[in-house]
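Removed from the display is one protein chain of the complex; every other protein chain stays in position.
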Amino acid sequence: MSVAAEPRRNDHARSGARGLSLHAKRVVWAWSFLAVPIAFYVVVRFYPTVQAFWLSLTNWNLMRPAQFIGFENYTRMASDPLFWKVFENTFLYLIIGTPVSLLLSFLIAYFLDRVHFLHGLLRALYFLPFLTTAAAMAWVWRWLYQPVPIGVINSVLSSIGIPQQPFIQSPSQALYAILATAIWAGMGFQIIIFMAGLRAIPTTYYEAARIDGLGEFAILRKITLPLLKPTTVFLVVFSSIGFLRIFDQVYNMTTNDPGGPLNSTKPLVLMIYQSAFSSYDMGYAAAQTVVLFVILLIVSLCQLWIMRTR
Amino acid sequence: MRRGLLTAALAAGLGFATLGSAQAVEIQYWQYLYPSRVKAMDQLIENFEKANPDITVKQVTFPYANYQTRLVAAKAAGQGPDVLQLFYGWLDNFVGGQLIQPLPSEDFPAKEIESDFFPIVTAMKRDGKYYGLPTAVRSLALFYNKKLFKEAGLDPNKPPQTLDALVDAAKKTAKHDSSGNLTTEGMTIDMGGQDHQWWREVLVRQFGGQPYTDGDRKVAYDDQAGLKALQYYIDFDTKYHVGKPGFMDEAQAAFRGGKAAMTIDGTFRLGSFADIKSFDWAVTELPANADGTRSNYASYFANAIGSGVQGEKLEASKKFLKYVSSPEAMKIWLKVVGELPARKDVALTQENLNDPILSPFIKALKYAHTTMFVDEEAQRQVAIDMVNRILLENQDPKASLDQAAKAEQQIIDRQTGK
Partner (left out) sequence: MATATDTLVDAPRSSSSERTMRDVRPGRVIAWTLLFLGGVLMVMPIVLMLSTSLKTSDQIYDLRIIPASPTLANYVSVLTSSEFIRWFVNSTVVAVISTASNVFFGGLVGYTLAKFDFRGRYIVFLAILSTLMIPTEMLVVPWYLMASQFGWLDSYWGIMFPGMMEAFGVFLMKQFFETVPDDFLEAARVDGMNEFTIWWRVAMPLVTPAISAMAIFTFLGNWTAFFWPLIVTTSQDLYTLPVGLSSFAVRQTVQWEMIMTGASLATLPTLVVFLLLQRYIVRGVMLAGLKG
């Protein structure tokens, strides 16, 4: 590397002399580097995207060739009570999952950041769930939620005198029980990112604030939180997308009544999966994926908008 | 030099060998992956190849969950099987999707089929043509735990024979802890298992109704009989507290774990219950109603010929299909898989009727019904939700029944293109 600095001027002179040809050569290099990736993105991303839109306008069901049926799949969706139930569930996952997990993660990161004693161990404890496989842990949680005498949580509850809860067997509790699993799995990541964000704030800001006599809470409110905004926005969007696309946990925790009981836990992605791969209703499934796409697009655009007005 | 000669000789030999095998027809047989079924089919293929040295059969298997998608995908790629197994309930879809062709009537005359096979075979018939034939059929029976019967003071050799007796036995065998939680089920309640078949084809009929009319294209259980049947079913939970949906996760799991005195399940469960060691169990016919009317739900996988098969492959496929639905094949299937022969004379032998485990299932075939599902999974879901709405959300049974009927009719109409 020490060689690098010296012949710089020399090189500039030379490239100036050859000018165009060198530039043209580099353009050729650039496009040859990009050729395979561009082909990949066109074939595996863009073409299928267009195809998904097209399929959503057909009645293709694997068994018969696709026929154009206009917006029938969309009107069917609008009048399908199951779709609205699923829509509601998906938003429940989102609007409860995101704030709860972010609030918890922030609190933990905020205090973890200040803890010195056994810091590495504590951090590892919180980070570990992020490294697990959702499909595997869903089965562990399913077991934890069982009634006595199998279920650990209910055993603990009844040993301290609280009546046992049905959890994933109840239409009113199942969604939250599954959501807890997803929050648990995602928190490690969020905590680490929050900690990175907290540490990226220069200490001088805090020192200045302290000299000004601000209390801990005022510092949190006036310095930490505003400066943490980019991190928070990133995490809000990242986890929102995660909750909107929840599948692994629901699929594995409700295998004997997928998305049940009474569709109370069924998210959009599971409905897509069932429409496509158990009813073979590919056109209808494609229309549902377009809806998912629009929802995610709105969430992402909101992020851009918030970042812009920062 | 010598090596060169050897290579030439080998090449020549190989050439002859391939020439020889080129004359033999190879056909592909597809079924879903289930160890005992694969094993039985291996035996059948071996016997068949021995009798037909010019035909080789290659067996290809896929897990049940992916089996249908795989078939459709193979058809899209033009590499479908020659002979394949399908659930009788998939027939309309498979015919519509042109996955299979009708059996030539000169080789498989309808009249012969109908006199030899159990009546449920007609589910494979469309417009007078048969599309497939089963090797084996399955039916339901009541499994009961002899140990729990004894503990409850019941005679373990006198299982309940009527619906009322079933309730009594369930009440006697159920156990609760001090705070009233169910710890042992008297009778399992699990619509996700086989109960939806029991309710649809058995209970509804026993209470005087009919699950469907119009060739199973019109839902008919939303009447007084259907309601009574539903009430009878949910009473196990709401009135007698002897069964609970979700108890031990699944009915068969509760029974297997010795935590349920009775459960309704099919022939296909015999294998997995066979290795229960902690208690003795037995099987009996599904209970009759007060008039003595019995009913049952039977189902089967049939073998059919792929749509594009022709020429010598078609000839070979016909031969193979004939063999796998022959009495000999049925006997092997019964021995290896434990499923019941689809031909009456093979099933109703004295030996089988004396078998304490097989006879309840075999007797049932005489009065069993099949449901012509259009989308079995979706229709099962309707039944699951119907019961859950009542048990988990306290919906009025009548309202729930009507809602279920409406939902199922919609599924049927959509699939049949109405």
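Think of it as A and B in the order they're written, each chain with its own count starting at 1.
In this section, a contact is a pair of C-beta atoms (placed from the backbone, for glycine too) under 8 Å apart; a residue touches a chain by one contact, two chains touch by 3 or more.
Small disclaimer: the values here were computed from a predicted structure and weren't measured.
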Next item on the list: Looking beyond the chains shown, say which of A:77, A:108 or A:262 touches the absent one.
Entry: A:108
Note to self: For a quick check of understanding: of B:253, B:357 or B:372, which residue touches the chain that isn't displayed?
What the structure shows: B:253
Next item on the list: In the full complex, which bits of subunit B touch the chain not displayed? Write them out.
Entry: 33, 61-63, 65-67, 69-70, 72-74, 76-77, 79, 248-250, 252-254, 256-257
Next item on the list: Quickly run down the residues of subunit A that touch the omitted chain.
Entry: 1, 3-5, 7-8, 10-12, 14-15, 23, 26-27, 29-31, 33-34, 36-38, 40-41, 44-49, 51-52, 55, 108, 111-129, 131-137, 139-141, 143-144, 149-150, 152, 155, 184, 187-189, 192-193, 195-200, 203, 206-207, 231, 234, 238, 241, 245, 247-248, 251-252, 255, 269, 272-273, 276-277, 282, 285-286, 289-290, 292-293, 296-297, 300
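Definition applied: only the chains that are shown with their structure count from here on.
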Item checked: Length of the line joining the C-alpha centres of subunit A and subunit B, rounded to whole Å -> 41
Margin query: Show me the residue ranges of subunit B that touch subunit A in the complex, using the header's touch definition.
Written below: 68-69, 72, 93-94, 96-97, 99, 181, 192, 245-250, 375, 377-378, 381, 384-385, 388-389, 392-393
Check: Where on subunit A is subunit B touching in the complex?
Finding: 62-64, 146-148, 150, 164, 166, 169-171, 256-257, 260-263, 277-280
